[in-house]
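The structure follows.
All protein chains but one are shown at their positions in the complex.
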Amino acid sequence: MDLRYTDAEEAFRAELRAWLAEVVPTLGPRPALTDWPARRAYDTSWQGMLYDAGYAGIDWPVEGGGRGASPVEQLVYLEELERAHAPYVGVNFVGLLHAGPTIAVEGTPEQRARFLPPILKGEQVWCQGFSEPDAGSDLAALRTRAVRDGDEYVVTGSKIWTSHAEVADLCELLVRTGEEGSRHSGITWLAMEMDRPGIEIRPLETIGRSTEFAELFLDGVRVPVGNRVGEENDGWRVTMVTLSFERGTAFVGELLQSMEELRRIRSLARRVGLWDDPEVRHRTGQLGAELDALWALTRRNVSQAARTGVPGLGGSVFKLAFSELRQRLATLGLELLGSAGLAWDELEATDGSGPIGNTRLLEQWIGSFSRTIAAGTSQIQRNIVAERILGLPKG
Amino acid sequence: MDLRYTDAEEAFRAELRAWLAEVVPTLGPRPALTDWPARRAYDTSWQGMLYDAGYAGIDWPVEGGGRGASPVEQLVYLEELERAHAPYVGVNFVGLLHAGPTIAVEGTPEQRARFLPPILKGEQVWCQGFSEPDAGSDLAALRTRAVRDGDEYVVTGSKIWTSHAEVADLCELLVRTGEEGSRHSGITWLAMEMDRPGIEIRPLETIGRSTEFAELFLDGVRVPVGNRVGEENDGWRVTMVTLSFERGTAFVGELLQSMEELRRIRSLARRVGLWDDPEVRHRTGQLGAELDALWALTRRNVSQAARTGVPGLGGSVFKLAFSELRQRLATLGLELLGSAGLAWDELEATDGSGPIGNTRLLEQWIGSFSRTIAAGTSQIQRNIVAERILGLPKG
Amino acid sequence: MDFELSDDERSLADGMRRLCEGRFPMERVRAGEGRRALDTEGWSALAEAGVFSLRLADEEGGADLGTAAAAVVFEELGRALVPGPLAATHAAAGLVKGAATGDRPVGLLRRTPPVPGDPRPVLVGDLGSLGALLVVADDGVELVEPDAVGGAPVEGGLDPLTPLWRLEAVPRGTPVGDGPVAEALWRDFLVVEAAFLVGMAAVTSEMAVGYAKVRRQFDRPIGSFQAVKHMCADMLVRAETARAAVHAAAVTVDQPDVGDAVRAAHGAALLAAQAAEANARACIQVHGGMGFTWEVPAHLYLKRAIVLWRALGPATRLADVVAERF
Partner (left out) sequence: MDFELSDDERSLADGMRRLCEGRFPMERVRAGEGRRALDTEGWSALAEAGVFSLRLADEEGGADLGTAAAAVVFEELGRALVPGPLAATHAAAGLVKGAATGDRPVGLLRRTPPVPGDPRPVLVGDLGSLGALLVVADDGVELVEPDAVGGAPVEGGLDPLTPLWRLEAVPRGTPVGDGPVAEALWRDFLVVEAAFLVGMAAVTSEMAVGYAKVRRQFDRPIGSFQAVKHMCADMLVRAETARAAVHAAAVTVDQPDVGDAVRAAHGAALLAAQAAEANARACIQVHGGMGFTWEVPAHLYLKRAIVLWRALGPATRLADVVAERF
């Protein structure tokens, strides 16, 4: 076991850190969370800068136009971006982390040439059309229908939880081409242009009142057969292949942010005189120990991916622990605020020491509830851990 | 809602309290937990005293020789016994609370005349032969076989978790008389005399090293057909009938003891200087609030039974909350003791204020682990609450 | 001893439920999202129904009912998530002229020692809609005229149905009660607010169960999976134990010889707040992604639970009182 980085890894870090130190301060202020066009512009312009500097598609294979970095370099990359408070992947998420890698492996040479460079350069934004109102945890129950008509598929149905659909150029879409009830064996993967007729986007407000997600209503949308990635009815496998790109780094940014969050909570406790309360210190220390452990687990999962080339099942273990921890962390923050935690607008300390950070803590708290739901509920994650790692029988 | 007792209830209480004040001080010291013959003698002699004073079978119908007290009187009875630190029901448990009531309702006049008076007078002790090594939560899977041979059943099989089998005269035994796999519809209820040939008793040590339970090995034990209560293959129903005697009072003694336990824990915390720790006070107050709530829930369940004559499903709700609470209560006690909680023998405080109570707290802690297992695991209780109260589908 | 609801209590609850269904259906309550001022029409209806006065004597315009009746009524109000300073106005009915009739909605605030650095106190409720502000301390109660209080409305509170004010300074007011009065006022406030919270905990439990019965995944209702089933069972356990605690606290206020009403009130408030929060969280989880949407009202129950809890004081303080008096 070795936690020191190699000279090559350190060199990569130094180069990246120098570049970030140069460019991050030149960036303008981040747009408001609700201003999707501005967010698109901001995120894609940042992606363009990454591209120009040779950091776009850090984990993509070189053949696909990426940097082909090792899992450890990818970890260093995410660490440094977080350290520099660089912009998040934002609206480029689906393209860079999901659709792009899928096309890189499963697409035809033409599809790769057509779709991959615009993702890397920040020219095209993707969204995801997987879940449906009746197919959430049970994704294979999806019913959005695609019927072949000459050189096109005619798609009808609806999708849900589609992030930033309003500003996306393309949608990675899972459709049913097999018979009803064909489940995993009748699904096809399509790249759907978002400007096609028949697509209606309806924003879905979250409990934090953000319009993070949208519903997509598809009414006879025509998608060229050439936009199909993989064979007809083979879309489930095509999708699963992408998951094998996960190298244990999915939550690096969020984890490092949570560590910073805990330090902020501690400093809040000190400012409002609650650090003398043993219970507050105890809870802080407990969360600190768990965050350290999850950072260790991250490095273990990355190391495993680096050795074997495939992701371990450690991701589910990590996610279970982390999403639950996030909720406790957020709850501690909210409780420390007391009645100041009821206000969305920023409050100032009475001793003139400035804002107390209640807005941010409240956002964290509201956001924490989706952690045990999104990307596989904790219940589903426990099934995965129990059945695939521990070998317990399906029931 | 009225928490005051009626004049009649208060009169009953006063009379009982006076009697207890007179007799309890005359009782000798309680025998050691491991000395079963002495425990039998002690418990049955106490039962005899209750009988003579007219308190035996407090909840039994008058026709069965009991007092036919109302559920509220039964609650008062248990409260007063606890208050007076009177002996527990002890080895009379199965006879008084299970086998007796079953026979009272389902037995023939002969069986009632034969079995009931000795239970009430403390002359005969019963044990329970229900569970089997492969039939625990799934009791209906029991396989101990009874084959009819003339006027007798010949019983072969094994039973487990049989308390005080060593000193019992009779065993309420569930046997399979139907075909293999007949489950609920092939079970028969027998009263088996424990002195019959073919019965082997093997004590089972608990994690607290007590021999609370035994295994019974039955090898061709002959039980007269006249000892069958109810019809052949109707034993499941016969057993379930008994459960309808539960009027929400099953845990009254234990609950009141837990309240006393919490006060002892608080006084320990004060003695060892830990009462200044807000965390200790907070945990104590939380447990106190929950104990008060469960005492309220008990009175609610009893009131419901008094009104409707049948037990509500509140028993499962109560048990779920209480068994989990017991474990937290015991854990608080153990943690307060620190390293003094590692010793079984009683320790003295350094300030000369006497024993600190570590033995008792350790016993409570060890015992707490069976609470979420015995008499229906918490997992089974949650199924009952979800399916029978909430109407969620079986799965 | 009969701790079941009496027939009168049952019909009171039924009546209140009907009133709420008519006056405060979820659509209408939600139409008030973001509104600051009190919905005076709804408020008057509640006053007419006796929500504030019911414990006063006949000659004071009340119905001469007990705290147990009040608890039953507030459970229903909590189920419907009715907004406004209901518990404070009810608890103050005997102390503040005009509270019982609803003419003077009352705010309640505990005076706590200022903490250096801590931002100004937040009043749960709309100062502008109040007719009186009661400030409670250990040694007495003061009545402060809302006009005399410096402060400003908070733009955007956590709960869209509960306005907040940030207070600059709360001046001393007119003493209206001594230590025992303060203790009784706070105790009664805790009990009825706890009843409100228990009603909320019951609703989120029922919402989760209802959804678990109809929502299907993997060709089965999700309520047939033990993971969901057991979550629902735990929700019921929390709601029912808290409910028993609240009812016992209420009865103990009415029948002081059966126990320590102050301890019972603090314990009940603690468990009710925990049940309301935990059940709302579980309700969101059972609803999956839908639970995280504004549309499903689970979050409103969660936010109200937090907002109301803040006015009761932290769990540690509630628990401390129980620990000392147990």
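For reference, chains read A, B and C in written order, and residue numbers begin at 1 within each chain.
What we mean here is this: a contact is a pair of C-beta atoms (placed from the backbone, for glycine too) under 8 Å apart; a residue touches a chain by one contact, two chains touch by 3 or more.
On a predicted model such as this, the values are computed, not experimentally measured, just so you know.
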Listed by label, the shown chains touching the absent chain are A, B, C
Touch assignment to the omitted chain, from C:63, C:181, C:227 or C:258, lands on C:227
By the document's definition of touch, the residue of B:62, B:310 or B:343 touching the omitted chain is B:343
Where A:294, A:329, A:347 or A:366 are the choices, the one touching the absent chain is A:294
Where chain C meets the chain that is not shown, the residues are 225-227, 230
Against the hidden chain, chain B presents residues 131, 134-138, 141, 160-161, 204-207, 209, 271-273, 279, 334-335, 338-345, 347-351, 353, 356, 358, 362, 369-370, 372-374, 377-379, 382
Contact residues on chain A toward the hidden chain run 1-6, 9, 72, 75, 259, 262-263, 266, 278, 281-286, 288-297, 299-300, 302-304, 306-307, 314, 317, 320-321, 379, 381-383, 385-387, 389-395
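Heads up, the rule we're going with is that only the chains that are shown with their structure count from here on.
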Whole-angstrom distance, CA centroid of chain A to CA centroid of chain B, is 53
Chain A to chain C, mean C-alpha position gap in Å, rounds to 39
Residues of chain C that touch two or more other chains sit at 225, 228, 316
Among all residues of chain A, those touching at least two other chains are 279
